[in-house]
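Sharing a structure here in structure tokens format.
For this depiction, one protein chain was excluded, whereas all remaining protein chains were kept in their positions.
And now, chain A:
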């Protein structure tokens, strides 16, 4: 039963999580998870997530600024080195924003962070059946 609950809770989280996106080259993986009936590590706690994490505002601002600067730099001469360097900066900042979002996603659960350092405590014990 606990296994089913875990499966359902994870896939529910996924359903809440995902916003409407125009192109999804990768499908959600929730369908594989509910079939893990045997030998699944099931945590005794359920994870509640309120909303999808967004980009930290400072990085988000930097990305917008860099896009504006790149558009200005390329307005004059689209082939010049400055234009390429400006768009490269946009790409770099977008990648940094994406990593920051992923980090927020993985860091969102304080219990997970605590259990990483203290796996032997009562709250963090896991049982494999």
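The rule is short, and it goes like this: contacts are C-beta pairs under 8 Å (C-beta built on N, C-alpha and C of every residue); 3 or more make two chains touch, one makes a residue touch a chain; residues count from 1.
Heads up, the rule we're going with is that contacts and distances are computed from a predicted model.
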| item | value |
| --- | --- |
| Name of the absent chain as recorded in UniProt (options "AP complex subunit beta", "Cytochrome c oxidase subunit 3", "Phosphoribulokinase" or "Nicalin") | "Phosphoribulokinase" |
| Absent-chain interface as seen on chain A, which is shown | 19, 21-27, 29, 31-33, 35-36, 54-55, 58-60, 62-63, 67, 70-71, 74, 80-102 |
